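Of the protein chains in this complex, one is absent; all others appear in place.
First chain written, first letter: the chains are A, B, C and D, and each begins at residue 1.
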Amino acid sequence: MMTSTSLVYLIALPLAGSAILLLAGRRSDKWGHLLATALSASSFFVGLYQLSLMVGRTNSDRPVTQKLFEWISVGTFKIDASLMLDQLSICFVLLITGVGTLIHIYSISYMSHDPDRRRFFAFLNLFIAAMLLLVLGDSYLNLYVGWEGVGLASYLLIGFWNQKPAYATASKKAFVMNRIGDMGLSFAIMIAFATMGTVSFSGVKEAAGHTSTAALTGIGIMLLVAATGKSAQFPLQAWLGDAMAGPTPVSALIHAATMVTAGVYLITRSNFIFDAAPTAQLLVVIVGAITLMFGALIGTAKDDIKKALAASTMSQIGYMILGAGLGPVGYAFAIMHLLTHGFFKAGMFLGAGSVMHGMNDEVNMRKYGALRKFMPITFATFGLGYLAILGVPPFAGFYSKDMIIETAFNSGGAKGIILGCVTLLGAGITAFYMTRVMILTFTGKSRWDEEAHPHESPWLMWLPMAILAIGSVTSGYLLSHGDTLVNWLSPLFVNHGERAELLSPVVVSGLALAMVAIGVAIAFVKYSRNEVAAVAPTDVSIFTTIARQDLLQDRFNEAVFMQPGQALTAVLVKTDEAVIDGAVRGVGRIALGSGSALRGIQTGFVRSYAALILIGAVALIAAIWVVTQ
Amino acid sequence: MNAANYLYLSALLFTIGAVGVVVRRNAIVVFMCIELMLNAANLSFVTFSRINGDLNGQVIAFFTMVVAACEVVVGLAIIVTIYRSRRSASIDDASLLKR
Amino acid sequence: MIDLALQVGQTAAPEATLFWILAPLSVVAALGMLLVKKAVHSAILMAFVMIALAIFYIAQGAPFLGIVQVVVYTGAVMMLFLFILMLVGVDSSDSLTETIRGLRPIAIIGAVGFGGLMVSLLARATLGRNAVGVEAVNADGNVQGIANLLFSTYVWPFEVVSALLITAALGSMVLAHHHRIQTRPTQRELSIQRFRSGSLANAAGLPAPGVFARHNAVDVPALLPDGTAAAASINASLKARGDVLNSSAFELGTVDTSAGEEK
Amino acid sequence: MNWLTLLMVLPLIGSVALAVLPKENEKLVKQVALASTLVVMGATIAMAVGFQRDNIELQFVEKYAWIPSFGINYALGVDGLALVLILMSTILAPVVVLAGWNESQGGRWSVKTFYILILVLETMMIGVFAATDVFLFYVIFEAMLIPVYFLIGGYGSGERSAAAVKFLIYSLFGGLMMLASIIALYVMSGAQGGHTFDLAALSQLQMSSMTQNLLFLGFFIAFAIKAPLWPLHTWLPDAAESATPGTSVLLLGVLDKVGTFGMIRYCLTLFPDASKTFTPVILVLAVISIIYGAILAIGQRDLKRLIAFTSISHFGFITLGIFAMTSQGYSGAALYMFNHGFSTAALFLVGGWMISRRGSSTISDFGGLQRITPVMAWMFFLAGMSSLALPGMSSFVSEFLVLVGTFTRYPVHAVIATFGIVLAALYILIPVQKALHGPTTPGNENLSDLNLREKIAIAPVMAIIIVLGFYPAPLLNVINPAATHVIAQLGFSDPAPTSGGK
Partner (left out) sequence: MTFTAPVLNYTLLSPILILLGGALIGVLVEAFVSKALRSIVQLSLTVGTLVLSLAQVWRIHNETSMSAAMGSVIIDGPAILLQASILIISIISIFLFADTDHFTALAAALPGSEEERHSLETGNQVTEVYPLTLFAISGMMLFPIASDLITLFVALEMLSLPLYLMAGLSRRRRLASQEAALKYFLLGAFSSAFFLFGMAYLYGYSASITYAGIRESVVGGSGNDVLLLIGIAFLSIGLLFKVGAVPFHAWSPDVYQGAPTPITGFMAAATKVAAFGAMLRIYYTVFANAQWSWTPLLSVIAIITMLFGSLVAIAQRDVKRMLAYSSIAHAGFLLAGVIALNKAGLEASIFYLFAYGVATVGAFAVVTLVRDSSGEVTDLNRWKGLGKRSPWVAATFAGFLLAFAGIPLTSGFIGKFSIFSAAYESGAKGVVFAGVLSSAIAAFFYIRVIVLMFFTDATQDGTSVQLPSALTRATLVISIAITIALGVYPAPLLNVISNLSTFIR
């Protein structure tokens, strides 16, 4: 494999930015955001440079590595701090740095009134660095560092306004649930090391061939657990909605475009494991399918624009995971959807941010309405993103989502039919709730609060939105035209030859569009025809209630984990005090008590003492009497 | 009749003396009981001297008497002192120090 | 195996007779020491036991010890005991009720256990050699034999015992000797003090021992056993001169207890 | 050059110097104390430079007869593990002195006495790791209790004397168990070729497995009390709650390491067979400690107690790594000892500053510190991240090594232990949220941020935590040869990958 000396700059530049901003403190308030943006951008350019180099090489020579230093080396457990850039990572590098830079730019304006803007940029840079490390690490352990690094950055950014207790709680929840996923990754690494003796991607790939299916299944399931945590997949999805507590650019970058897709990266990256572990792969698909529906259903009931988008994200990542679970044919489509999603969802989040910016940070869509006239650019960019997510041709989502639906149908047997139906249904629901968002936000009558003075955002904010909108429109076509992405990535995946074809692409597209149309129509009927209440009605069906409560995910967690956990903690704290320490104190008390009791022998009477001596003498001669028997 | 009977007698007297120390309250009587024990021991010495056919036992008995005399002097001095302080010769009264 | 009881000195009948008479008596006397209430009786019984032992010593070929036992132990040491008993109060008698809880059973168990076990053990004991008897070593005389040992082999402990005797003497001195810290006031000084003490009531001093009165002055009537003043105890001339003090202050029942102890 | 003796003598010289200083000039006293600890640190680093890291023999060996009639020598020497721990101790000492500049005030005795105790303790800390004579080790092991006892009881807060007594009684009990074993070893050595306390010689003793098991227990109980292992841990929260932060750092950071160090140095070396016999039990205890300590930490209301319970969890990891009998586990445990010293130091010191400013150690009394005292809040957060073993922090490397090393041989234990990392997130983030986040609560509005001295004190700790997180090689290179050596001596080799991969 070729080596490179410049990979490190990808990470080092934003990391340095973060360090400088944090250490310099208030002194860098004036220029900190500019530096951070510049560094992020330069990282993007390094990425572009690497892409250009990579494109110039043949398929087999495209991956490059850079060994920085020996990180951990104990016995056979040798981990180098070393980076690897291949066709898959470069996609992510460009997405992260590209979208990241745009969001930096956006944030300059969006956060301009926040006294802690510098800190925000430091965290953003930290996130970029960590995320790059995640995708550049050449072993699972290096990935793990980035994996937890993005978790940290996410925690810091969700809790950026942690003076609000709810936000602080949200950040903690995100971190803890992510840690559960991280634990899965730890297990995967441990199993890999125990069975294969290595945790580098190349090593594991090589060893996967002669490793037992059981071990591979174990690794696969654990990787899936990790992915569910990071990518907010069922059953570790609950944190994502609350994560919207962070500033909107954060939601766009971390909780839409990049970090939450790390699970997809992980599964794709570990294709050699899942390919050899069908059970694990099946689980991936199931998780994807469940989450897809789960997110979509939540999305239908949310009035908070960011939470609706978050639910959508969850659902879309469900698509990706499902795609990745479909094996070699699905990986590229999953990645493709990931990239297109990165554009349109980031764009929509920024749009939402723009709306909020204009609406005094109001997030309740029921208090929007008729914003189309006041925020034309936002409406336009958001609308393009909307079309993309719906999968309306020729917008980006059409290419990527249809591919996944098609692959799902074609994965064979009952599985194929079920998955195909689920994905189709998901597309329909997606159309419904996204249309709902559009209608509630931009059309109809205004339902604003009195103080609201909606206005269009400054150019620093709409420019990134516009660029992302362009991406939402074009990226699908660019990536799928001539199977560009599929071919680009194909050297990484084992090719299983021709796929069986259940339904032709045209049929799938038709079905999908039909579903979308139905969804749009229902939404239109429901929200455009009728007056929308500014306050959420309470006399709604049980399903809506449940959906509003995120399908009871929090209640479930609370009842099953938190409350028993808190009870256990309380019991153990008492036990420690009463039983364990009590036992120790009891020993002390026994000693003291027996001491006091034995004191009783010391009556103070000479005659008692003499009696004691006499008894002692009797005991001695009694012993003699016994031994001389 | 054999010499061992003296040993039995000695053991009995010793026992009586020892028990006397436990049961009697008058310090002087208690002390006399101790003297009885010493006398019992002396009887054993003399008897063993006879059995062993040497005079060492008798010498010890003699020493015992001397030592006992000294002990009596000291002991009675202490008892008298206590009596003068407390106006009581009962050893049960001397139980300030305990536990 | 030669039983201790078997071989050690089958002695002549007279000694046996002596033993069987005196031994039970001495045991009874010893028990008596425990059971009599009066300390003096205990002392007498103790003396009896000692003399019985002295006789046994002599019977067993230790005449020197027997004599010493009588002269020194019984004669001197026991007399010392009796002296002290006198000092402490010869009438003092012990209640034999046990006041310390649980001690009586312990004493009984101790007595039975100790005595029983000792007797039983002695019955088991064997020496593995024959009794020799002291006739041989007493051939030159018992006193000479003992002296020989005492002044050669045991000269060191013998000398050291002297230190013990000095200790005893010194010790009893320490505990009993009163040094005069102030000189004892003379009769004259006492008289002067009495008369100058302010109240003439004290000038006459206290009545002599045995006199049933609370005051010694001639002008105060004596008290009769029923506590009333005895008119006959006052000199007629004093009575005539009317110098008689009112005795009501000294009568029983109206006694002012502080009067007699007035300085 | 007698490096180790020099290291031990230097603090003593410092303490003598302090003793002659006037009690009233507290500033001078502190400066001299700081200077002494800095000199010792410098000397230690100078010594460490000369350490040959591939040499598995003991280095800087010194040996003088001490009590010849018992075969007792004043024998010192270090291997990689001991060197690392001595390094940790001597680096922490100046940090503690500087960080706790004012914590000696308000004690029962003078400031001077405080620093004399600290310096005497430093001598013993070095000695306990450097001793290669079992008797010498024991002497220092026990004697160390005295200065700590007075430091807790004299300068702590709250129920300080009760806590000090509890600490001392627990430790003495353990020490006496060990003494019984040491006596048995000594006697056996006498029967097998002459009385000795030389560690190497004692490890050659022949003994029945029953004897070995009992003697092992004697040592192990002492060490399990020291490095509190469930269920012998209850003294630690009390002690940590009452002690000054600096004392707590030395107590948890250094003294408790003697327990885990002892398990390696003495339990494994002297009783290899018994170690194997008891491994299943110990591993279970270790895992319980990890989970139990973490859960209890979550349930604490007092910041210092919380930190103490996190340490119990961490010591569980260390013990797990030691008895996993793999090179990763062992090296991980050794590195963990070092890292835990610093992460606990960071937590205690920053926590201590928070507490002294607020005048309360109850977590719920704090609130919104991030807005008021950002630097202090960040330092606490970083310390917490180090405690929960975030990658990039030194503790991650060690914790992961322990888990990986354990997994290869005892997968079930490792899996349960790994749940500890989730609990760790909770026990750190809960106090972070309560104390640092949220609105600023009454009583916290006027807290001052870290001053320059405090920043200087905490900076090296943070630097070590982060640098070693990314580049632990300097330490691992020193530890690894010792690890391989010990594991090999016990007749273990790392389990081969089950699928025969690379």
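Note that in this section a residue touches a chain if its C-beta (ideal position, glycine included) is under 8 Å from a C-beta of that chain, and two chains touch if they have at least 3 such contacts.
Just so it is clear, the model here is predicted, and its values are computed rather than measured.
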Which displayed chains the unshown chain touches: A, B, C, D
Option touching the unshown chain, where D:Leu121, D:Ile140, D:Ala274 or D:Ile430 are the choices: D:Ile140
Listed residues C:Ile21, C:Ala76 or C:Val174, member touching the removed chain: C:Val174
Chain C, residues in touch with the chain not shown (by the definition above): 1-2, 4, 118, 121-122, 124-129, 139-140, 144-145, 148, 151-157, 160-161, 163-164, 166-168, 170-171, 173-179, 181-182
Footprint left on chain A by the chain that the document does not show: 588, 591-592, 594-596, 598-599, 601-602, 604, 606, 608-610, 612-613, 615-617, 619-621, 623-624, 627-628
Contact set of chain B toward the excluded chain (per top definition): 7, 10, 14, 17-18, 21, 27, 30-31, 34, 37-38, 40-41, 44-45, 47-49, 51-54, 56-57, 59-60, 63-64, 67, 70-71, 74-75, 77-79, 81-82, 84-86, 91, 94-99
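The criterion applied here is as follows: only the chains that are shown with their structure count from here on.
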Top chain pair, ranked by how many C-beta pairs fall in contact: B-C
Closest chain to global C-alpha mean, per-chain Cα centroids: D
Length of the line joining the C-alpha centres of chain A and chain C, rounded to whole Å: 103
Computed distance of Cα centres, chain D from chain C, in Å: 73
Shared-contact residues (touching 2 or more other chains) in chain C: 100, 103, 106-107, 110, 114, 118
Numbers and ranges of chain D residues touching at least 2 other chains: none
Category of the chain touch graph - line, ring, star, complete, other: other
Contacting chain pairs - touch in the sense defined above: A-B, A-C, A-D, B-C
Complex interface listing, chain C residues touching chain B: 4-11, 13, 15-16, 19-20, 23, 26-27, 30-31, 33-34, 39, 42-43, 46, 49-50, 53, 56-57, 60-62, 64-65, 68-69, 72-73, 76-77, 80-81, 84-85, 87-89, 92, 94-96, 98-100, 103-104, 106-107, 110-111, 114-115, 118-119, 122, 127, 131-134, 136-138, 142, 145-146, 149-150, 154, 157-158, 161, 164-165, 167-169, 171-172, 175-176
Contact footprint of chain A on chain D as seen in their complex: 169-170, 230-231, 233-234, 292, 295-296, 298-300, 326-328, 331-332, 368, 370-371, 378, 385, 390-392, 396-397, 400-401, 403-405, 407-408, 411, 414-415, 418-419, 421-422, 424-426, 429-430, 432-433, 436-440, 470-473, 476, 480, 483-484, 494-502
Parts of chain B lying in touch with chain C, wherever the complex brings them together: 1-9, 11-20, 22-26, 28-29, 31-33, 35-36, 39, 42-43, 46-47, 49-56, 58-59, 61-63, 65-74, 76-81, 83, 89-90, 92
